[in-house]
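Note that this complex is displayed minus one protein chain, with the remaining chains in position.
Moving on, here comes chain A:
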Amino acid sequence: MKKVICMVSIFSLFCTFFTALPEPANAAGTTYYVDSTGGDDKNSGTTQDAAWKSLDKVNATTFSPGDKILFKAGESWNGRLWPKGSGENGRPIIIDMYGTGSKPLIAGVTTELEAVFLKNQQYWEINNLEVTNSSPLPFDRDWENPRGQRRGVYILNEEAGILNHIHIKNMNIHDVDGSYTTRSGGIIFDSVGSNTPSAFNDILIDGNTLTDVDAYGIFIGSNCILRYGMGDLWPWVPKPYGPWTPSTQVKIANNTVIRAATGGIAWNVTDGAIVEHNTVQQATYLATNASIWWAYADNNLVQFNESFASVNGAEDGHGFDVDAGNINSLVQYNYSHDNAGGFMLFVNDTYYTINTIVRYNISQNDRKSIFRYSGSIDHVYNYNNTVYVGESSGNPVMSDYFTKASGAPRNIHNYNNVYYSVGDKGWDLTGQTFDYNAYYGGNTLVQADAHAVTGDPRFVDPGSGGNGMDTVDGYQLQPNSPLIGAGIRIHDNGGRDYFGNPLYNGAPDIGAHEYGGTVPPAGDMPDPIVIVPKRPDSTPVDNLATQAAASTTFATSTSQPIENINDNYYDMAWSTDPSPSFPNYITLDFGDQTISANQLKLNTRFGTEMGITNFDLEYSNGSAWIPARTNIHLTWDMNDGSDEIKTVEFPLTRFSKIRLKVNEGNRQSGRIALNELELYNNPDLSKDMVSTTFATGAGTIANIIDNNLNSAWGSTGDVSFPGYITLDYGENAVPVNEVTLVTFFGIGQGITHFDVEYYDGSSWNTALSNARIEWKLNDSTKERHTVTFPTVNAYKLRLKVNDANRIWGNIALNELIVSYSSESVPVTGISLDRPALTFNSLSDRTTKLLATIEPDNASNKKISWSTDQAQVVTVDDNGLVTAVGEGKAVITAATEDGNYKAASSVTVDWTAPEITIHRVVTSKYNTGIFQPKFELSDSLTGIDNKKTEVMLDGKVLNTVSDIPMYKLDLGTHTFTVTAFDLAGNTATKSIEFQVNTSYETLEELVHRFADVGWIDNQGIANSLLKKLQKQNLSSFIQEVRAQKRKHIAAEAAGYLLRDAKALRNQ
């Protein structure tokens, strides 16, 4: 992009220079007339009476800004029209017709490939010509067909940079017979920018009719396509390709393309192209293609087009095709019908095709595959389309897909569409989701659609579009349509439906029509769908930084968080608050992962204002921060929004955390910032750091430090000892105390005896002597052995290899890992936070035991966890305990260092205690005794007796003692027992009992009360008994009342009266 900007400015310099020339005599420009029968090339050409005659005359003339070249209506010319010169801004050169009658005809000749031609010219407008360019040879699929790449109008930009303002309007172009390439057809724009990135600015193709044109109707092409690794185009496109340089301000409107041999309208390498109000009919007339398609283009708007009756559906043949490498396409308000291949094709066989929105279109009677996804299509939103699959569709698939080298389709969202079918083969749902769609007939129904509408959509007249000019009003909704109000809102929906009605009327409707009549209030609606475009990733896949969690000790701007430095997008930056203090840290934490890296990249925009200028790079292996490189200076050059990437190399290092200790930064703006921090393991950088005195027989010695266990180095078969394998850390000494050797077939070829030596800046010293390894395997397993030694600071480190296994003569090594682990602090003990642990029916099935290792700074804090009863509990490597069955078990945590142990006894008891109530009362009458007998039992942990609770009628009984039942109210009572076991499980049991009365029991009570003295006069007692025997309750009650508090105690009188009244009422 920089190149383009630069080139534009050169061009404008050129223009300035050009316009500084003396003005032509006629500032308004000259009008030239051309008349093939009445003119003469000897004429001045400047009046109708003195018109020129031939194309040769016109072609030999260099025209000036503001000139007009007018051809006489009704006249014809054989040959090629190629006038020379360029106009300028505001003063284009205009070709047009004069007089009345049919448009002047330029009939191309077989000796020239084009009928109308401009090359490296700009500011031209070409209007009202009839153009043909036929060939007697037949069309086929060979691009080198002897017809050649014939064109009606050919606008060529060959290494000319940006060319401005080419308008082609109201032309009648037909019978152009070119070969099958993208450079053949009716109107072809072609940019070739192998050396100078080239493109057009301000292309207008408007109001033209193109009929029987081979291969394409309209094609805008370019060889400036290189970006995102895209590197291949068709064989007829000139190589080498230039950097992606889009044509801008491209508008293709109001054209009619009929019977294009392949594609009707296609554009490549554009930014912001608008393609609207075109009709493409019977495209793919002679070979497979798509009617309207675009590729390698950004920000495409395709609307109000009618694309129909494509002929060839064998491979594609869709009405619309968002082809390879398009970023952001909006396809709306189009009418697709009767196309052989289907409605909508999505293709990606190169780089991204992302962010395609297809909305408010109508597809009627399209065939074969209504939607087709080919390759790694990503981020598609199809919404509010109306798809009608009628009889003449011939049983198409609703959607299918192909996996290509680029991958499978993904993130394809379908909302608010209506699919109406009289017969189809259904969907392939790969990569697709559906919600709030309507399905009617055929196999359209997508079961996974949570808000599917399946009733008759009640279109006004489905299937009636396209016959004549009445468009598609038949797809509007009747007032009783179930589609009305059944959709979900889409944010930023374009504001209008297919028919021009505003959105929404109440709740959104499904399909391309928003019903305009009276609708119920929307009420509560789900949140609208917000379409967030996917951005292309900025960094390549081998950037390791994206796997880390980023953090910083700088006070950070809330709107530009630290996560932005490894989000893979250059356009999102991190920045500090104003006036940062130094030093502070930026850390990448890879968690459990150990990473090998040797290269850092920092991208800062506006680096001269906000870039980090000095930092140290430090890494951690778990306990200490060790410098990898110190005092790193960065000098930033750019003060604009372009990416400036600084690369910092450091010795190949293994770590799980790495940090920048930021010592200084540019602070013109008051803050420092970083757009992206990238981290790589670039094997090429490390390859010179390793060398050996052994002769190499297989692989390369760099293989032992490429972080890839699968690649190995091997010596030749004739080895003599000792030999050396040396790592050179360059200018910065590195602390090391461990060396790990990884070898496969170690018994056959592993190093067995070696010394570790290091260079301390002045001399070689021994870090470890007589190290020995006993290799155990002789197969392809990568066996690993580590030796440790006291920490040394090494500028270089080497293995002095004294002996090795040599079954085949050679020695070999897959990987040599040199690392540092902090000095060893032995473990002295371990404890667990809970020595006992119980799981009951209420508790979670899992809990985590925390182990504490003594001392806190022990080097090796690794713990192994175990259970003695795996059928009761299991435990994972982190102490997470999971109950699996009832019983008792012991969990043990053991330290790797010292084998110290701590245990926790675990009880799993999910069974509640059992309660058996034998009886509660001795009788159902009030003469009985409330005397509950019950039993509690629990097999695993036993009853927690302290918690047992008994209740009578909801009141807790503190002691369970006998109660005479006359003391209870007559009627129903409830007795409840609640029991707990020692694991905390609980059970409750209730039982109901009755307290009744009768003459007999009343008599019994009189006897009892007399016995205990509550009735102190036997005569009164006898009198009462007689009254009861006669069942004379009234006089019984009278007598009790009379004797109450006299010869009958008040309490006793109360019981007797209560029962007597109850009897009387029975």
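Methods note: a residue touches a chain if its C-beta (ideal position, glycine included) is under 8 Å from a C-beta of that chain, and two chains touch if they have at least 3 such contacts; residues count from 1.
Criterion: contacts and distances are computed from a predicted model.
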> Name the chain not shown, per its UniProt record: "Thiol reductant ABC exporter subunit CydD", "ABC transporter ATP-binding protein", "Phosphate transport system permease protein PstA" or "peptidylprolyl isomerase"?
Replying inline: "peptidylprolyl isomerase"
>> Touching the hidden chain in the complete assembly: which of A:Thr46, A:Ser76, A:Asn411 or A:Gln478 does that?
In response: A:Ser76
> For the full complex, which residue in A:Leu81, A:Leu105, A:Ala628 or A:Leu1063 touches the chain that was left out?
Replying inline: A:Leu105
> Of the listed residues A:Asn172, A:Thr353 or A:Thr978, which contacts the missing chain in the full complex?
Replying inline: A:Asn172
> Out of A:Tyr154, A:Tyr335 or A:Tyr515, which touches the unshown chain?
Replying inline: A:Tyr335
> Taking the full complex into account, what residues of chain A touch the chain not shown?
Replying inline: 36-38, 75-78, 102, 105, 107-110, 130, 132, 134, 136, 141, 143, 172, 174-175, 180, 207, 209, 211, 226-235, 243, 254-256, 258, 262, 277-279, 281-282, 287-289, 304-306, 308-309, 313-316, 324, 333-335, 338, 340, 347, 349-351, 367-368, 374, 391-392, 394-396, 404-405, 466-469, 471, 498-500, 538-541, 543, 601, 643, 645, 678, 683-684, 708-711
